[in-house]
Structures are given as C-alpha cells and as structure tokens.
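Shown below is the structure under consideration.
Omission of a single protein chain aside, the complex is shown with its protein chains in their original locations.
Note that the chains take the letters A, B and C in the order they are written out, and that residue 1 is the start of every chain.
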Amino acid sequence: MKAIKDSVHGHVRLGDLAAELVDTPAFQRLRHVKQLSTVRLVYPSANHTRFEHSLGVYHLACGAVEGLGIDDDTADHVRAAALLHDVGHGPYGHQTEGVIRRETGRDHDDIAWLLTDADRDVCQILERNGLDPDRVASLVAGEGGLGALVSGELDVDRMDYLVRDAHHTGVPYGTVDTDRLVSELRLAGSRGGASDPADTELVLAEGNVATAESLLVARSLMNAVVYRHHVSRVAGAMLERACERYLDRSETDAATFRRMADHDLLVALREAVPELGRRIERRDLYKRAVWVGLGDVPAGTVDAGHGEERAAEREIAEAVGLDPESVVVDVPSRPGLKESGSTVVVDGVPQRLEDASELVSGLRSAERRRWTLGVYCPEERVDAVSAAAREVLGLRTASPTA
Amino acid sequence: MKAIKDSVHGHVRLGDLAAELVDTPAFQRLRHVKQLSTVRLVYPSANHTRFEHSLGVYHLACGAVEGLGIDDDTADHVRAAALLHDVGHGPYGHQTEGVIRRETGRDHDDIAWLLTDADRDVCQILERNGLDPDRVASLVAGEGGLGALVSGELDVDRMDYLVRDAHHTGVPYGTVDTDRLVSELRLAGSRGGASDPADTELVLAEGNVATAESLLVARSLMNAVVYRHHVSRVAGAMLERACERYLDRSETDAATFRRMADHDLLVALREAVPELGRRIERRDLYKRAVWVGLGDVPAGTVDAGHGEERAAEREIAEAVGLDPESVVVDVPSRPGLKESGSTVVVDGVPQRLEDASELVSGLRSAERRRWTLGVYCPEERVDAVSAAAREVLGLRTASPTA
Amino acid sequence: MKAIKDSVHGHVRLGDLAAELVDTPAFQRLRHVKQLSTVRLVYPSANHTRFEHSLGVYHLACGAVEGLGIDDDTADHVRAAALLHDVGHGPYGHQTEGVIRRETGRDHDDIAWLLTDADRDVCQILERNGLDPDRVASLVAGEGGLGALVSGELDVDRMDYLVRDAHHTGVPYGTVDTDRLVSELRLAGSRGGASDPADTELVLAEGNVATAESLLVARSLMNAVVYRHHVSRVAGAMLERACERYLDRSETDAATFRRMADHDLLVALREAVPELGRRIERRDLYKRAVWVGLGDVPAGTVDAGHGEERAAEREIAEAVGLDPESVVVDVPSRPGLKESGSTVVVDGVPQRLEDASELVSGLRSAERRRWTLGVYCPEERVDAVSAAAREVLGLRTASPTA
Partner (left out) sequence: MKAIKDSVHGHVRLGDLAAELVDTPAFQRLRHVKQLSTVRLVYPSANHTRFEHSLGVYHLACGAVEGLGIDDDTADHVRAAALLHDVGHGPYGHQTEGVIRRETGRDHDDIAWLLTDADRDVCQILERNGLDPDRVASLVAGEGGLGALVSGELDVDRMDYLVRDAHHTGVPYGTVDTDRLVSELRLAGSRGGASDPADTELVLAEGNVATAESLLVARSLMNAVVYRHHVSRVAGAMLERACERYLDRSETDAATFRRMADHDLLVALREAVPELGRRIERRDLYKRAVWVGLGDVPAGTVDAGHGEERAAEREIAEAVGLDPESVVVDVPSRPGLKESGSTVVVDGVPQRLEDASELVSGLRSAERRRWTLGVYCPEERVDAVSAAAREVLGLRTASPTA
C-alpha cells in the first residue's frame, strides 16, 4: 500500500486501484488546478490544488465506508468516485464552471463522458479492476445515499475542503472535526426497511445536531471571510470575462478549454486577452464601482441571466465611453445554504437539519444579508461607472467603496 | 523582559510589573486551579490551568491596548487587570462559584477585597509601581469600556479560553481568530465625542460582523460539545454537593475554602465527604435518571432557587429511601448568550450584534433547545429516582438515558 | 467501540478490553499523575497527565501491531501492555522513581506485582478476557521483540511522549512523525528464520535511517531544552528530598506512597515537610550555588551513589551552618542516549543505529557536554554554599549562576 504525505491528514494510504488511477494524466492534471482559484490573491498561502484535495476526499471516504456496513464491491466504487470526483473540473475550478456549462451543457460533476470513453486510461483501469465506470460516474453525480457521501449535504468533499482551506488560508473557521463527522455517518433506509441501496439516505447518527451545525456554520463563515471575499470575486469575475473572450477569439473549443490547466490558461489569456490577462497575473484588479446588498437591487436584476448581465455591462460601458471589457457586472445567484438539507437522527428519527436546528434560519438570513451585487471597473472610472450602473441596473442606492 | 513559553500563543513577554505579580503566592496558586474543572473527565487532555490562561489573557490584552489609543498609565492598569482577572477564583473555578457566592456574597470577579488589602503582596506591588488597586479591581469587575476588555462581551478572557480549550480538548470549534479580534477592537465614545473613558464603549471596527459572529458561534458550539457535556455536568454537580457538605461538616470557613487549590479540595473531600469525594476522584459517577429539555419542565422548576433544588433532592431521596447525598437535581440557569450584546460598527454606526446579525436569534434558540435539566443518582437506583423525580419536579416526561 | 478525544491523536478508539481496563481505579489514578512533574514550573502549559499519554501509547500500539504480522492473541497482549505500561508509576512519575526503587527495589515498569495480584481489578479483567497477566507484565518490562515496542529504543511510549510534550510545552523539537514511525516498524527474526517470537527483534524498515535519527535528535533537544531545564531539576531535586523526609517522618509505607497521586503528595508534603512542601507549591525554589560540567567534576563524584550524595549535603550544610534540608546536591547519572541502540534495516541488513549513523556519536558528545552537576540552596546562602560545595565535592571550578 502506497502512502502519500498530506499536510492535512498525515499519511494517505492508497489501495492498488487508487494508485493506478492517480498515475493517469487525467488525475495528474489536477496538480495544476488550484483549489481556490482567485482566493490566493487575498490569502497568499492558499495555493493548494485539487490533486491533494482529491487524495484527502479519498482518505475521508475510506474512513466513512468502514462504518456504513456496505459490501466490498460497493465500497470500491465509492472510494473510486471520491478519488475521481474532481477530474471534470476545468482550469481554475468553479471559476470557469459557468463558461463551460454554457458552452458544453455539462457541470464539473457530470463526468460520465470522461469515465466511460473506452479510449481513456481511467475507464480502462476501472474496468480492468472489475468496476463499472457508469456506476462510479453516477456516484460522482451524487445519486443515492452513497452518492450523497461523494456529493451531497454531508459529503466528504466539503469536509476536506473546509479543513484544507482553513489550513492553507490561515482562517480557522473551516476547522471542522472530520474525524467525528466521518465516524458518525450512517446509511438509513429511507422507506421503512428498504434494502435497495438506492433507497437509502446518508445521515448523521444520534447526538450530532451540534456536529451538523458546526459544518453549516463553518461553511457560512468561510463564505463570508474567504470564498466570497470581494477581491477574490473581482478577480474571478475578470477571469470569467477573459475566458469568454478567449473562447470567442481563439480556435480553442470548449472541450479543449475544459482540459486545460491553470498554467495553460494564464499564458493563453495573457496572449489572447492581454489587458485582462496581464491584470489578473499581476493582481492589478478593477475596483468596486457598486457594492450593494439584496435590499437595494430589484428582483429582476437579482434573477438576471448571463445574457442580461452582459447586456448591462455593454450598456454601462457605452454610457461612460469605455470598452465593454472594462466593466464587470457581478450578480451572484440567490443566497442559499445547501448543507441545511442534511439529515440528522434525533430521538431515533432522521430529521432534516433545518427542522432540527433553529440555527439554520439564522444562517440563511446571514447568507441573505451577505449577498452583494458588484460592478467593477478600472480605478480611474469608478465614479462614472457607479452612476451609470445605478441607472442601468435600477439600484436603489449605489455607494462606491473601492 | 521575561518570556514564558505558552503552548497557545508562543512566547508571552512579561513587563517588569507583570513579572513581579506572577511571582506572588496569589498568582502562583492559579497553577493549581484547572481551567475546565470536571471537563477533563470527558476530554482527558483538558488539564490546563488558570495560570497559563491568565498569562494568555495578559498577552492578548497587551496586543489590544496598542490599538486603543489610551495613555500609558491606563494601559498599565488594563494589563494588570487582565493578568489578575482570575485570582479571585476558588478551587475548581466556576464549579465552586455558587457555593462561594452563597457563603460570602462575592463573585470571582469581585476582587477588591483581595487587591486592596494592604497586607497583601499583590496590593503592595501595584502601589509600589504607581498603580491604583481600586482601579484595577474595577476593571476586573468589567466597569467602563476598558473594563469590557477584561470582562465583557468582547473580552480577551473569552478569546483566550475558547482557543485554549480547543487546543487542549482537541475539539476545534473554539478556534477563533484571536489575532484579528484583538487588532480590530476600538474604543468608541458612547455619547457623541465624550472623552471621559467611563463613557466609552468597546466595539469591533467596521467589517467585522462575521468576526463577531464567529465568537458567538464558537462559544455556542463549545457549550454544546464541551462545557455542558453531560458527564462534566454530572461530576460538577456532585462536586458542588460535596463542597457544601464539606463546609457544613468541617471547620473550614468560606474565606479559607475560597483560597484552596484543586489538590487541597480533592484531598479534603475524600476525607470529609468520602463517598462523593472518592467517586469524583475515580470518575465513578452518578448516572442520569432524568434528562429533559425546557419544554418538559414547568416554569416554577426552571426558576427554582438553590433552596428549592436541595429540598427537591431531599424529597426524591426520601421517596426512594436513599441518602439525600445520593440524589442530585441539576437545574441550569435559563438559557442565554452573553456575547450577543457585543457591539460592532456597521456602516459607521456601532450596533449591538443582535441587531446586526440574524444569527443571534438562531443561536439563542439553539441554546434554548440545548437547555437540559438533569437528575443524577447511583446507577442501580436510576429507575426509582426517575419516577420519583418526575413526580416531585412536575415534569411532563422523563426518559432515563444513563 | 468507544472513542475518546485526544488533543494529540484526535479520536482514540478503545476496544472492549481497553475500555474495561480504563475504568479501573488503577488506571483512573493516572488522571492525577502529571506526565512532566516539575517541568510545568518552567513551561506552564505542560499539565498533561499519564492518563492521556497512556491512551496515546495504546493508540500508537494499535497502529503498529497492524504491520507486524502477529496473531490476534499476541496483538491483544501488546495492546493491553501499551495501555497499562505506566500504572506502576508513583506520584510525580520519574521524580519519585529513585525513592521508590530504594525503598521497594522496584522500577515503574516492573508491574508483575500489580497485574498478577488476584485481588486486583486489572488482573481479573485480563484473565476474564483470556489474557495472561504475566505475559502482559513481561511486555511492559520490555522483554523480547514485542516488549521492545512497549519499552525499548523504538517504543511507542517515546513516540507519544515526544509529540505530546511538544504539544503541551510549545517547544517544537519533539514533533516526530509518529505516523511514519509506526508504519515502518517490523519484526525481524534475530537469528535467521527463527519463528519464536522471543527471538525476534523490532526494527525500522529499509530507508529509515533519517527517521531513526529524527527520534534521537528530538529526544536530545527535548532533553536540553525541556526535560533537564535547570528550574525543573531544582524543583525535582527538592521534591525528591521532601519525599525522603516524608517517608522518614510519617507512617506512610513505600507501598502506599507508590499508590498516591500528585494531589495527595502535594498536600502530604506541605503538612509533613512544610518548608520544602510550601516552596514547591509556590514555586519559591532554591537557587543554583554550583552548576558545573563533566570536565570540572572528579570521577568519584560523578559516580557517587545516593548515600554519598546525601552525606555531601550534610557536610556542606554543616560547613555553612544550614539545616541539611536546605542544601541539595544533584548529580545526574552519566550521560547516555538509549535510542542509539535502535535497529534500522540498511541494504537489507538490520544494523544498530550507532553503526548506521554518524550522528549518534555527535549526539552522545552533546549529551556529555550538557551533563551538569548542580548544588542548590536558599538564595541568600548561595555564595557560602558554593564555596563549601566546591571544597566538599572536589570541583575544579564552581561559578554560581543563580
């Protein structure tokens, strides 16, 4: 059994199948995809990659399956899915997910296309070891009680990234108790004594309301302080615009784009979209012309689609005589908190956390309060863009903050 | 400048006055008073003492005063108060606070009697160094905006103990960002431009709603998982009963009792109250006969005073034919969350956290949900005591959990 | 399986036998015996106990036995021995070991008397679970290749205490890589293919010379900075003298003394040996009158036995007109480094580390350089005692350092 030293979990021990999968180009590529994309422009130590994160998720999955009472074959599929759950990510991870979805119709956790292509190493290795690639892909997509372990409200993905992001940013809020979480997971029959695994539900055992809450709270505080830090959002929005222009201007198609790594993208953007590319590389970012909360934004604007967002950018740019590339309208999706749907056993009955914990509604309100719409542009045009954006987006107020 | 190595903050550097104070018997005694009293019976690594905690509080206070813009003399008083804030604690800290209050009328942070007694080392050292012992005592009692730094919703006491308790229990929830907290504290004039320090208020600077929330959340989760763990509560309640009996039976007066250290108390209890003393020492604890939430307890019982609690114990014991020493009725005070009154600057205006954060009401509800009344007794009498207690306390239900 | 949260290893999972053993008075007593006795007077966070240390040693042993290819019954004995290895310690651990050895002829790891007494809980539990108490006792005594895992140059005891002492003192030097050490241990037949377990030898697998060196170095640096810090040595020597006088003066016999816990001893000393007892409790320690290295001490003095040490104390005290209790002559045993005899596989052949690593002789020299003889007394008599001690002990020089 091969052991790899990880800064978060100590030694991660790889079974034979896992060791083979790690050596494929598809998995090695994850060494070159950072976990937190533009967050490193705020927290400079946050350079960790999806490679070590994937090893960590595999490690936690190995711990979790021990307590679930499932057969070896099923456990093999779950472990493989945990290891491979991120191979579908494009360069800069979530930051290019929107672009890729619009171009290909696929999310990062839809990896059937990748796993089941008989030409590919990953598919061949799975089959040679007696695993069904389709079944692995459906676990990665989060289907069933076991899929929920890989991608769901109580998944090992989230447990690993919260702790890992805390370790690498230096912000302690993500430090959940992975050891306890993993050992308290159970599979409950969702309808009476159903023995069909598809009918099971992943739950936290009795006595773990506070454990579940801690996961929710960690996510909420990390959102506020790390994941949605305004500098990271500005850089991320600039990167997304740069990628769209790159795909428009170059001959690179979406399928190729999706397989690029961070370093490929940085170089490609600098060459094809020099102004934005250079700014991202040097952290010479746009400033905030508008930064307003939910209460100041009309519902139509909150729910604006990608097309309307871009149209607004063009309109604002025209109004102030700027190149459309120089105005970024950044409307996050409506506030939510996926973890609030996790299930905890209370007095013997599985309950949704939002029913078992009064904290959930408080956290949801906090997410709503923290929701912010931003408009960004070069520093010297902040005042003009602020005024124009207020008009175009129908904002009630719009105080520039820079 | 003398440096002491601390496992939490690295080197704690002591000024000359602090070094002198540390060498007094009153402060050295804190080496023998554990920070978490009976929690170590659940989390065996939690053996840290009020000595190192006091050094940590001093360390954080030194950091905080730098950003408050106060004069040197005031800063000296604040630092001394931070260092000395716990010298008034009895053996086993908070666990004997009730006993001592009933006997002496004094809380642990009322230390004027101790600091201003001209015979005492501490008082002499303060005066020889030009400090006013009364002023130090009033800071320890939490008076004014600077007193709030030592004892208040945003005090350095809480910052240190959350992080320290997390380090020593291994439960990560308490790991707040002390560095950020300390550097974001400000003194705001509470009434316009008032320059009288008594009129100031301690606040967190702009942009720190999530910082303040993190403190609240850390406290709430540590309450649930550590501070109010049922094993610690059972042992604590047994200890309190044992101390009362000890004071009844021995010639030790409350003033002497208050100056004992943990080891003195353990030995004294084993000799004077052998059954309870021996059980606490060997962790051979009573079990839970009753463990019920707020909804099942009549208001009269929730608000029962000490006398009524003891009367109920006698009544239950009599009903089942047990020695009154063998029944413990443990009614915590009504749920609350002191930190929710902390003040944060939002859009330039100091606001109470409960007004600025929707999380507060969720956390308050969680505290209410976690509130539990317990009745404890020797394992073999759990069923009988459960039935009798239900009757005596007027409980709606009472499921034994042991 | 019961899990206990440990601040060093996370969750320690106890098998059924271990859980039963933990609940015995003999094991619970370890909650009241500090791991580092008087070191806490220098490093105030170092209040950890032999209770959590024993759990940690058990945890590491569980990991190690997995890789050794031994049968279940043998593994059960090894795990039990690891858990129980410290139950023979007296109060203040190693600090009272000399006193106890002189009085009873037994070392702390000679626990056959304790495990095989049919009246005792521990013995009964072992037998009820099908274990042989004698075999457990011989493992604790370090016999055979597996005994070396519990008590030997590569034992899990040392791995745990180095990491734990680092965590609690804040001094990082002890932070060895326990995960790697534990997974690289192997049992080698010491004579060809011998299958008799008594003929096996515990070794580190190929490629671990640096791993073994790291253990040696960690120990050497922790010796220098923590374990043999002069303040801890002064307090420890005072404690040993106080214990001797206590045994002389009270009716407590050595067998009872040995079963006391730290708090019992502190109270007993304060009552029976008030001057020394009070000084230890308040950290009002003697100062160094003499502090000299190996080169300045005649061989006869270096090898002086306990009787000669005490005679010298009396002689010095008489010369300066002090009570013999007020002079402490502290001659450590000759410098050595037990870990240098550990065995590592190099190019397929087990070699003693001192043959495989040139570092060993360097570390031995460093231990020699750090060896120091001390004479301690009340601060106001340092000069007189220094002169008298120089004379009595035949020292070449003797510079007071206080």
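Heads up, the rule we're going with is that a residue touches a chain if its C-beta (ideal position, glycine included) is under 8 Å from a C-beta of that chain, and two chains touch if they have at least 3 such contacts.
Note that this is a predicted model, so its numbers are computed, not measured.
Enquirer: Identify the visible chains that the left-out chain touches across the whole complex.
Expert: Contacts of the omitted chain with visible chains: A, B, C.
Enquirer: Taking the entire complex into account, which one of C:Leu14, C:Ile111, C:Val176 or C:Leu204 touches the absent chain?
Expert: C:Val176
Enquirer: Where the complex has a chain not shown, which of A:His263, A:Arg314 or A:Lys338 is the residue touching it?
Expert: A:His263
Enquirer: Among C:Val217, C:Ala237 or C:Ala261, which one is in touch with the chain left out?
Expert: Per the contact definition at the top, the residue touching the missing chain is C:Val217.
Enquirer: Which listed residue, A:Ser151, A:Thr169 or A:Ser357, touches the chain dropped from view?
Expert: In the full complex, the listed residue that touches the missing chain is A:Thr169.
Enquirer: For the full complex, which residue in A:Asp16, A:Glu281, A:Asp303 or A:Glu391 touches the chain that was left out?
Expert: Here the residue in touch with the unshown chain is A:Glu281.
Enquirer: Name, in rising order, the residues on chain A that touch the hidden chain in the full complex.
Expert: 4-8, 10, 23, 25, 28-29, 31-32, 34, 40-41, 43-49, 51-52, 55, 167-171, 261-264, 266-267, 281-283
Enquirer: Against the chain that's been left off, what residues of chain B make contact? List them.
Expert: Residues in contact with the chain left out: 3, 10-11, 179-180, 183.
Enquirer: In the whole complex, what residues of chain C lie against the chain that is missing from view?
Expert: Touch set of chain C with respect to the missing chain: 171-173, 175-177, 210, 213-214, 217, 221, 224-225, 357-363, 365-366, 368-370.
What we mean here is this: only the chains that are shown with their structure count from here on.
Enquirer: When chain A meets its copy chain B, do both sides use mostly the same residue numbers (more than half shared) or mostly different ones?
Expert: Here the answer is same, because the shared fraction of interface numbers exceeds one half.
Enquirer: For chain B and chain C, what's the span in angstrom between their mean Cα positions?
Expert: The answer is 35 Å.
Enquirer: At what distance in angstrom does the C-alpha mean of chain C lie from that of chain A?
Expert: 50
Enquirer: Distance-wise, how many Å sit between the C-alpha centres of chain A and chain B, to the nearest whole number?
Expert: Measuring from centre to centre gives 40 Å for this pair.
Enquirer: Please output the residue numbers of chain C that touch at least 2 other chains, ranges allowed.
Expert: Expected reply: 10.
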